[in-house]
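If you scroll down you'll find the structure; I have some questions about it.
A single protein chain has been omitted; all remaining protein chains appear in their positions.
Labels for the chains are A, B and C, by order of writing; each one numbers its residues from 1.
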Amino acid sequence: MVRIVVDVKLKPEILDPQGRAVLGALGRLGLSGVSDVRQGKQFVLTIDGEVTDEKLAQINHIAETLLSNPVIEDFTVQVQK
Amino acid sequence: MVRIVVDVKLKPEILDPQGRAVLGALGRLGLSGVSDVRQGKQFVLTIDGEVTDEKLAQINHIAETLLSNPVIEDFTVQVQK
Amino acid sequence: MTARVGVVTFPGSLDDQDAVRAVSIAGGDAVSLWHGDANLHGVDAVVLPGGFSYGDYLRCGAIARFAPVMEKIIEAAREGMPVLGICNGFQILCESHLLPGALTRNDHLHFICRDQKLKIENNSSAWTRDYAVGQEIVAPLKNGEGGFVADDYTLDQLEAEGRVIARYLDLNPNGSRRDIAGICNEAGNVVGLMPHPEHAVEELTGPTTDGLGFFTSVLTSLLSGQAVNA
Partner (left out) sequence: MTVDTVGQAKESPVQEQPFKELGLKADEYERIKEILGRRPTSSELAMYSVMWSEHCSYKSSKVHLRQFGEKAPHSDALLVGIGENAGVVDIGHGWAVTFKVESHNHPSYVEPYQGAATGVGGIVRDIISMGARPVAVMDPLRFGDPHNPDTRRVLTGVVSGIGGYGNCLGLPNIGGEIVFDPSYQGNPLVNALCVGTMKHEDIHLAAASGVGNLVILYGARTGGDGIGGVSVLASETFDADGPAKRPSVQVGDPFMEKLLIECTLEVLHSGLVEGIQDLGGAGISCATSELASNGEGGMHVWLDRVLLRDHTLSPEEILMSESQERMCAVVLPDKVEEFLAVCKKWDVEAVVIGEVNASGRLTVDWHGEQIVDVPPRSVAHDGPVYERPYARPEWLDARQSDAPTAQRLARPTTAQDIRETLLRMVAAPNLAAKTWVTSQYDRYVMGNTVLAQPEDSGMIRVDEETGLGVAVSTDCNARFAALDPYRGAQLAFAESYRNVAVTGAVPLAVTNCLNFGSPEDPAVMWQFEQAVTGLADACLDMGTPVTGGNVSFYNQTADVAIHPTPVVGVLGVIDDVNRRTPMAWHEDGELIYLLGDTADELAGSEWAHEIHAHLGGLPPVLDLNKERTLAEILVAGSRDGMLSAAHDVSDGGVAQTLVEMALRADIGARVWVPDNLDAFVFLWSESATRAVVAVPRSEEMRFSAMCEARGFTSTRIGVVDSKIGQEHAVSGQALRIENVYGAEVTLALSDLREASEKTLPALFG
């Protein structure tokens, strides 16, 4: 059983209203010194059996086409054993 | 400048409709062998200046009260230098 | 003789019956299409209706893009068939790369439902012929992820080519770049629109009947054989 973690983040130049809302709330809660907050998504895929190179390529493709939208987002794929 | 990463995940026993929807789509896209998908949130906080123990405690508190709802979610806080 | 306009139902489509009603009121023949059926059943144009296809849990429209019927629609759209994506349909068209840009979470983070004033800026697309350029209309807007984004180069290009179909007036309800409410592709047959013209076709249930023009336009275009910009 292998876990694959795909992190998806908005590209830095894209406005992140959620992050901004959290930043505002942090201020109200008295946490100072935070200059930026960005909110991202994380997908944890549990895979039965082995993760071959071919499967990893497939997962990368899916991360690029389904799990993220390259017009506005970047992603990373990590394998955890 | 320090980056704090707060990962928020639904507790394992809580239904994750998002993860379920992705799992369904993966099947249709021909990726086999995935037995589970869970979707989580990630907050990246950029902090100016140092992160003292006190500040970290404050951030943990905020992660517990603002960034997550302990009734349904678990979280982790990581400091990246 | 009139044209056959297909309306796709994805799991989670919500405004499909409204789109069917609008097509009928405009005088067209509405044909229901099923997401899992890779067949357009001979329709002359397609509406991708509003809703939350597949729950829209991932990104709006991200999963619907891979539906079997979409393969056929993408093919047909490239060959010039008129396609209108409303709200979720607009999101699906962007995810399918039939239209540039993407739709992101509203800047105020809330779902918003309001009667929205718009200005029509292009009346040469297959879906806007019956409007006048500069015409102001009111139609319901209802979305949680309606903020149109694209890089400046793409935005400049859209403007330069006159491909901004409609812009928000009075108030930008979701943080859309340059107040963009709708755009079209280069050929003018594919249109994406955030507000809901299908909810503005009857005095009784809509704020206006201003939305009817989208549906009559496509019938005009089809019957005149000019679905695509000359």
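One rule holds in what follows: contacts are C-beta pairs under 8 Å (C-beta built on N, C-alpha and C of every residue); 3 or more make two chains touch, one makes a residue touch a chain.
What you see is a predicted model, and the numbers here were worked out from it, not measured in a lab.
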Shown chains touched by the chain that is not drawn here: B, C
Selected from C:2, C:39 or C:205 as touching the chain missing from the view: C:205
For subunit B, the residues touching the chain missing from this view: 10, 13-17, 20-21, 24, 69-72
Residues from subunit C at the interface with the omitted partner, ascending: 11-12, 14-15, 17-18, 21, 50-52, 54-57, 110-114, 140, 142, 144, 196, 198-199, 202, 204-206
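The rule is short, and it goes like this: only the chains that are shown with their structure count from here on.
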Chain contact graph, described as a line, ring, star, complete graph or other shape: complete
From subunit A, the most remote chain by mean C-alpha position: C
Residue numbers of subunit B (touch at least two other chains): 22, 25, 29, 39
Where subunit C touches two or more other chains at once, by residue number: 58, 63, 66
Interface residues, subunit A side, partner subunit B - complex: 1, 7, 9, 19, 22, 25-26, 29-31, 33-49, 55, 58-59, 62, 66-67
Complex contacts: residues of subunit C adjacent to subunit A: 58-59, 62-63, 66, 94-95, 100-102, 104-109, 147, 149-151, 175
Footprint of subunit C on subunit A - complex, ascending: 10, 13-15, 17-18, 21, 66-67, 69, 71-72
